[in-house]
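Following: one structure in structure tokens, then a few remarks.
For this depiction, one protein chain was excluded, whereas all remaining protein chains were kept in their positions.
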Amino acid sequence: MKLPLKINSSNITILATIVLFICLFAVGSIFFTGFFAPQVFLNLFVDNAYLIIVATGMAFVIITGGIDLSVAAMIALVSVLSAELLKAGVPPVAVIFGVLVLGIIFGFLQGYVICKFHIHPWIVTLGGMFLARGVSFLISTESIVIDNPVYRTISNAKIPLIGSSTISVSVIIALVTVAAAIYVSRYTAFGRNVYAIGGNERSASLMGLPVMTTKVAVYTLSGFTSALGGIVFTFYMLSGYGLHLMGGEMDAIAACVIGGILLTGGFGYLLGPMLGVLSTGVIQTIIMFQGSLSSWWTKIVIGFLLFAFIVLQRVIVSRKERRPVSQKLKRNRTQKTEIPV
Amino acid sequence: GCGGQTPAPAAAPAAPATTKEAPAPTDNKKLVVGFSQIGAESGWRGAETASIQETAKNDPTIELKFSDAQQKQENQIKAIRTFIAQKVDVIAMAPVVETGWEAVLTEAKNAKIPVILVDRNIDKKNEDLYTTFIGSDFVLEGQNAAKAMVEHLGGKGNIVELEGTVGASAAVDRKKGFDDEIKKHPDIKIVKSQSGDFNRATGKQVMEAILKSPEGKNIQGVYAHNDDMALGAIQAIEEAGKKPGSDIKIVSIDGIKEAFEAIKAGKLNTVVECNPLLGPQLFQAAKDLKAGKQLDKWIKSNEEVFSGQKAIDALPNRKY
Amino acid sequence: MNSYSSRWGELTRSKLFWPSVGLLLLMVFNFFFTPGFFEISIQNGHLYGSLIDILNRGTPLIIIALGMTLVIAKEGIDISVGSILAIAASLAAYLMQQHVPFGLALLAGLAAGLLCGLWNGYLVARLKIQPMIATLILLTVGRGIAQLISGGQIITISNPAYRFVGGGYVLGIPFAVILAAVLFILLYLLMRRTALGLFLESVGANRVSSAYAGIHSTRIMTLVYVISGFCAALAGIIISSNITGADSNNAGLWIELDAILAVVIGGTSMRGGRFYLGGTVLGALFIQALSTTIYTLGVPPESVMVVKAVVVIAVSLMQSDAFRSMFRNGLRSRTRKKVLAHEAAS
């Protein structure tokens, strides 16, 4: 009935992000040799698979108007726990299953406390973040190598794509996650309830939607994706370490926001977080290819590029928003004007 | 301030090269070295970065690709991938943590790019993935600090340990080396051990609190995992009305200029040097590699233990 | 009996009640488990003791949290305070190193804070960028600028006047504490003796209605970021002065989390609207007292995080009406108090 490609106020941010991403990639390709290569592009996925997964899960939380600060700490915890369990000889399948369950329980508890006791998610998940990091330090302060053959095989597996370029298993997991998230957000009642709650929680509840259940589910989901992200990250690093991904939750939030998800809730597409991750990823790649910035200039330039990106995005979006709506309105409201006398 | 704005000149006399001058690469193409730095979390690291960047700048045969990882291992991995994509001649890095390098270093190996580790090592299991390690041994530093402490205390007393960031490899190893050495002296006890996050403000705050705890009222020594925390602790001790350096002996690691000044002022007793001026050694190693030389697995950086007059004498030459 | 219980109800509904209880509980704990915690003596002519430490070390956090309170009241957030703090400290220290007079350097540092705040305000209020991401930009860039100024090194400060700001004492009381008190009073007067507080709460609670009522919401929004920037700069100067060194790399790292925590413990809702400056001070003191307790007690470094997590969660549960009523009803009968989530939370 409606082409999904139609540009409207709700998908404009996504389009703006894609356009800006392509521009950045083009700029990189022009200025740096070796930049314009399939592998450089694919590496954006390879290196950020875990972040894509986590940001996608977090997006659901953000769309309900909440936030989850515990995701990065959860990844660290998962990595330490996995490493320790594998060292103790627990079979990999059991480890993976175990940490996923842990993530689900952890997320559920956070969600339960948030909803049941009406405590702001920022506080609860900040507590969760301290807790997860703290527990991983209790398990081990040192970094632990993972030399389990299964993990190593998965970690080193390369799936060939075009030419000599390859991707890792994690990329597949990430893409599947994104696809599933898009489907869930659009085609399931749960997904729609998430948007409704973000739009107006009170209304959603008065409309008879299962607000509490959905909110708890959303945090549970985020717990699950951060555990999944943790597993992918563990494949990526083959090590467990309590200091992994310090401040990573900000990266995930930033990815969501750049991908057009409003922190106040209710708006955004689930493709957004991935685009956000790719955009920040390409900015970083440019910095790395540039290769002569001092530590501090690196920060300044990254921040500046981020700033330029966000401002351009806003310019594009608000341009679109300001377009006259008179024509459309006329069609909208063709009410008959007969008068009941 | 040790003049942070004007980084150490390239051929710093304080940083002797361990290998002899090698001939420049035969072709007149530059030697491209990609260096992945952890970040800029301390003055010490700033000095290391400056040393490497300056050395490269002053050597026309070298082109440096520098990448700052902002404290994140993921960024370092990405940087190394980028170096591989850019086909650099040598990859150098200061690994933020010991583990998690297997995949990316294997990629480097497959791409036939040699890897040099700087100032921190990686897990022993992956020894075949790098060519050489230039730097110091944190455990050894801890041991040296412990020996100095034992000496200052005359083999008897209570000490406080100010640890670095929980989980950081420097903190873990410096603690291990120190604690193991101290265990050999039954009359010396570590009565409190707390993390000061490697920074001065936290170090001071922690020391303040410890001095007010019951155990803290009777201590003779403080061991700090880096100079910054020691300098913070000195202030706390002074404010508590005690004399750092005499009432309470202080030993720390790193050897920044301010620490030497503190020794001169009699407030700090011993500093175990951990040399950040690794630039010359690094590029020498890179050139040697290119020239086909076989390198030692571990090129130790030249480091000493400074106390008393030795420190005062060394002060004018300190670069960072 | 009835009037007693209603007065009790009124008291517990006061926003300052639960943070006070939290602080009190911590103190009671210390009374029993940390000998000497309450000792205050005179050392070198000034007050000395754990309680003084809490006040003294707590000042930067209190100051930043006060600024943050206003930002949060406006339904915003400012995660760049740590970087602003570092910029201000580095700039002031750098200028003094270059032999710029103390007063000028101090002003420059504070002005840098104001400017950073203005920048944040511009992004949020004018360009309408979401607060968290807008301030994330300065979080990243600001740290870089601070390091650029200092060359990544700690700049040692030798100026005695500057040292006095964060390390001096007046009549035995730390000067920084006096500064914080003055700032608190000024902000309080600004907010409660002018209409700014009303406007701010109104904008935070319902921006559209406020605009319709003729309140310049963009100006108010910019103003709160400017105040927050100023507070951060002041905190930066106090911290650097106290350790006689401006540490551009580590100064104020993660302080935004503590500041936000202090604001929320103090009773201000992250959804904007009503704010409680007094509560924030209590919240900040609570957090500082917790740190000091942990250090004094000698909690092993690797467990510090867990202890903090448990305390934070416990305190926020204690503040939750729903949690307390569950307890009360659990003791009596199983009649669940049912109010829509939205209403109870607000």
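Per-chain numbering from 1; labels A, B and C assigned in written order.
The working rule: contacts are C-beta pairs under 8 Å (C-beta built on N, C-alpha and C of every residue); 3 or more make two chains touch, one makes a residue touch a chain.
Assume contacts and distances are computed from a predicted model.
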Chain left out of the displayed complex - its UniProt protein name, from "NADH-quinone oxidoreductase subunit N", "Dihydroxyacetone kinase-like protein", "Putative gamma subunit (OadG) of oxaloacetate decarboxylase" or "Sugar ABC transporter ATP-binding protein": "Sugar ABC transporter ATP-binding protein"
Interface partners of the hidden chain - shown chains only, full complex considered: A, C
Of C:14, C:41, C:158 or C:209, the residue in touch with the unshown chain: C:209
Which residue of A:43, A:79 or A:193 touches the chain not shown here: A:193
Hidden partner chain, residues of chain C it touches: 193-196, 198-199, 201-202, 205-206, 208-216, 273-274, 336-340, 346
Chain not shown, touching residues in chain A: 1-2, 10, 183, 186-189, 192-193, 195-196, 198-200, 202-210, 266-267, 324-326, 328-341
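Here is the rule we go by: only the chains that are shown with their structure count from here on.
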Both-way neighbours, i.e. chains that touch chain C and touch chain B: A
Farthest chain (mean CA position) relative to chain A: B
Centre-to-centre distance between chain B and chain A (centres being mean Cα positions), rounded to whole Å: 36
Mean-CA-position distance for chain C and chain A (Å): 29
Interface hub residues of chain A, defined as touching at least two other chains: 137, 141, 295-296, 298-299
Two or more partner chains touched - positions in chain C: 147, 152, 302, 304-305
Chain B - residues contacting chain C, complex: 1-2, 4-5, 7, 40-43, 45-47, 49-50, 163, 166, 192-195, 197-201, 204-206, 208-210, 212-215, 217, 228, 231-232, 235, 239-241, 258, 320
Chain B-facing residues of chain C, complex: 34-37, 39, 43-44, 48-50, 53, 57, 97, 147, 150-156, 239, 242-245, 247, 249-251, 253, 291-292, 295-302, 304-305
Chain A residues touching chain B - in the complex, by the definition given at the top: 32-35, 37, 39-40, 43, 46-47, 137, 141-147, 152, 155-156, 236-246, 284-285, 287-289, 291-296, 298-299
